[in-house]
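Of the protein chains in this complex, all but one are displayed in their positions.
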Amino acid sequence: MTEQIVFKGVSDMPTISISFGNMDWNKTGAWRSQRPFYEDKTPPCSAACPVGNDIVAFIQKITEGDLEGSWNVIKEENPFPGVCGRVCFHPCEAKCNRGNYDEAIAIHALERFVADLASNLNEKIEKGSGAKKGKIAIVGSGPAGLSCAYHLARLQYDVTVFESSSSAGGMLRMGIPSYRLPRDVLDQEISRIVALGVEIRTGIAFGKKLSLDGLRDYQAIFIASGAHQSRSLQIPGEKGKDVLSGLGLLRKINLAKKGKLDNRIAIIGGGNTAVDVARSIIRMGKKATILYRRSKEEMPAFEDEIAEAIEEGVKIRYLVNPIRIQQKDSLKRLECLRMELGEKDETGRRRPVLVPNSNFFIEADSVAIAAGEEIEVSFLPKGVERKEGIVLTRRDGSTGIKGIFAGGDLTSTQRTVAHAIGSGKKAALAIDCYLKGKDSEEAIREILIGDGPSLSTFRYLHPEERKMNPHVVAFEELNTDYFEPSKRQKESKGLVKKRIRGFEEVTSTLTEECAVKEAERCFSCGTCNECENCYVFCPDTSVIKTGEMFSHQVDYDFCKGCGICLSECPRGAISFKEEAR
Amino acid sequence: MKKIEIPSKEYLGHGHLACAGCGAAISMRLTLKALGEKTVMVFPASCWSIIPGFWPYSSFRIPAVHAGFVTGGATASGIRAALDIRGDHETVVAVWAGDGGTFDIGLQALSGAAERNEDFIYICNDNEGYMNTGTQRSSATPMFAWTTTTPTMRPKENPKKDIMAIMADHQIPYAATTTIAYPEDLLRKMEKAMRIRGTRFIHLLSPCPPGWKIPSELTVKISRLAVLTGVFPLYEVENGDKYTINLEPKPRPIQEYLKLQGRFNHLTVSGIEVIQKNVGKAWERLMKRAGSRNF
Partner (left out) sequence: MKKVITGNQAVAYGVILSRVDVISAYPITPQTTIVEELSELVASGRSKTIFLKVESEHSAMAALIGASTGGVRCFTATSSHGLAYMHEMLHWASGARLPIVLVNVNRAIGPPWNIWSDQSDSLSQRDTGWIQLYCENNQEVLDTVLQAYRIAESVKLPVMVVLDAYVLSHTSEAVEIPAMEEVDQFLPPFCPEYLIDTQEPRAFSTIATPESFLEFRYKTQEAMEQVPEVARRVEGEFRSRFGRGYGAIERYGKDGAEILLMTSGTVTSTSRIVIQKLIGNEYSVAGIKIKRFRPFPFEEIREAIQGAKKLVVIDRNLSAGVGGIFAQELRASLYSREERPQVFGFISGLGGRDITPELIEEAVQYAVEHDRPEEEILWLGLKK
């Protein structure tokens, strides 16, 4: 009973002080000076993910055994999980809070696991019904262009992608070797995009076969032609015979074009392209030596790639700077200077400094230069600004020309697959705003993950759901008393001897058992996963379990604001605010 | 991370008068979930004279008999006799006494009842001081702790009384320690106790925010640290000689536990060292007792 019991006096009181009712009328909520409330916050992994994956959500679904649900979460944001799970540089894992406890979650392996499972089950993405809202043209079928196409198609637009080469995929196909990204994985993810009604027209180069005028009928254009030109070293002999561009060499190998390859190849550069070239050469039975001007710690290629390259027999020479390439009989002769590390520059890296008079020579059958990529600009329409090697856009991807947007490697120096996918997504949402007359800046602000720059399509489409405080959960805000240290699951790798005999994929997908184990290591930073600690430890029985989707709520009539729920929440999903009085 | 499973029925209503963050409120709520509906609980005077509310109200959903401070063991003996006379051998008689009503003023009645192996579960809700009367020292107050009767100029000189050793040596069928940060352990031990006849004793550590001078949100964390630093070992004793140590933590330094509590703020480095040594000695003593008896 919740009313108060009132006795008149001796005429109606009992003889003894015995109870007649409970204390439900006593709203101890009035004692509070601060009130707890459930508030999902941004996990550091999602905040770091350039694609804008809802990582906590898809991992939690794996722990629940809801693999289809996990796939559904992923495909809201990322059309290329199979790709990303294999080739992304996983900044999410660098920021994973579990890394401060024992080892970061193998997020890439889990994304790959779900993608491969969906592939095996032949999961399709539903095509929307209803009339198309407009026609959009996209230049370039790399990850940026196809991501944009994917999200636009899901927003009910009629999309046509123009690709200059003979097959779709951009750098995914041209630049990344198949031992890292098998062709069938790439093909299947592209085919899912096509199945949404996206038309990819290959063999059509913008600026040549296609002009801006020819795209008159399209309501908007997204240019994502990428960066495919090899950067020049500006040294003598660079344009000589048997001096190849690393990108060009990769393209040949990846498109399985026939061609002769010399025995010993020197590769100048330190990024993923250099390593990819080297490892591809090994697989073709040749010898590869990478020449990098800085030290090992500064090599920009992914650490795992470097390690695998070394295992496979790639030689790497550090602090070597070629200054001239000469022809000596049938060999190439590289004149090099030694480098040493000097002061740190603005980026915090120690500047390599030439050691004078340290000239020495290296010989090789051919040389590949993989010292960076540059964009092709000849076809760009007037009014599209450039600066320092990239096309400039506003935050929403729009250029100086109304209706023309750009993204991917064309517009950024952060040239990764994930950034490209994220950029394509952003452009799609910005185009949607543009065509609806909505303020894209505001729309983007609403759907930023953390402070950005990544966005969530899910929140764009369902503004009332998956609300998250942009505050990124720090390790100190977690209560790790509820976790046991456990080892991170590792994807198994093929034996080196077998690997280098061909272009078969090096790593294997996790088994379901291992994937679930790994997923259970996830702290679920900032998102309630119903562990029920709050319910168990509330001294005032003021955490109510309801049957609805968000299954706990605070009974503010009785909550005294002690804060135990907040303190015992392992994942920082509860916040406090001052009680207004 | 595994979800902590607890029964869902509540036997302690809300609207009660416990301080925000009261460890005993968590203890009581969890205990009653284990003991269930067929329980009568005796309350010698303690914070629980106030917490359930004033007449004519009570937050309890089981019969509750408030009793004199001294009388936990005795009152429960009488209730058990009455229920047996009435033919009710199922209803569990439980006592919920504070450390004052167990270690000090209530020790005689408890010892007498234990010697007679009276059939009840005696739960000592230990908040390490006379908290209801405003935080005066009891023999359960840890060494060097501040209380109003052991002010910082002269904090408590003597170590905490080893009530579990005392109860074990009464050779009662079951004695166990537990605390709120380990709810499944608490529930398991209560349920185990319920299946045994005779005197059963549970030593339940419940941190007290005002008395220990801790912020109210740290109650559960402090309870966990008490176990993880080795100050409050979790163990069971059956029939006075079979010891089961439930958790042998790699002990964290005692400073982690002490630094969060205002009642230890005045400690010097040497004081902390003494406490750390004593924690080790107490474990040795426990292991000796356990080892010598388990054979």
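By letter and in written order, the chains are A and B; residue numbering begins at 1 in each of them.
In this section, contacts are C-beta pairs under 8 Å (C-beta built on N, C-alpha and C of every residue); 3 or more make two chains touch, one makes a residue touch a chain.
Nothing here was measured: the structure is a model prediction, and the numbers come from that model.
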Study note, to complete from the structure: Contact with the hidden chain, among B:Gly21, B:Gly73, B:Pro155 or B:Gly230, goes to B:Gly73
Revision key, fill the gap. Touch rule applied to chain B and the missing chain gives residues 37-40, 42, 49-50, 52-58, 60-68, 70-71, 73-79, 81-86, 91, 108-109, 111-112, 115-116
Practice item. Quickly run down the residues of chain A that touch the omitted chain. Key: 7, 9-10, 13-20
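FYI, only the chains that are shown with their structure count from here on.
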Exercise for review: Could you give the separation in Å between the centres of chain A and chain B, each centre being the mean of its C-alpha atoms?
Suggested key: 51
Review point. Of all residues in chain A, which touch chain B in the complex?
Key: 5, 7, 14, 17-28, 31-32, 479, 481-483, 520, 530-533, 536-542, 545, 555, 557-558, 560-564, 566-568, 570
Point to revise | Touch list for chain B against partner chain A, complex | key: 1, 3-4, 6, 8, 10, 12-18, 20-23, 25-26, 29-30, 52-53, 55-61, 64, 180, 183, 209, 215-221, 224
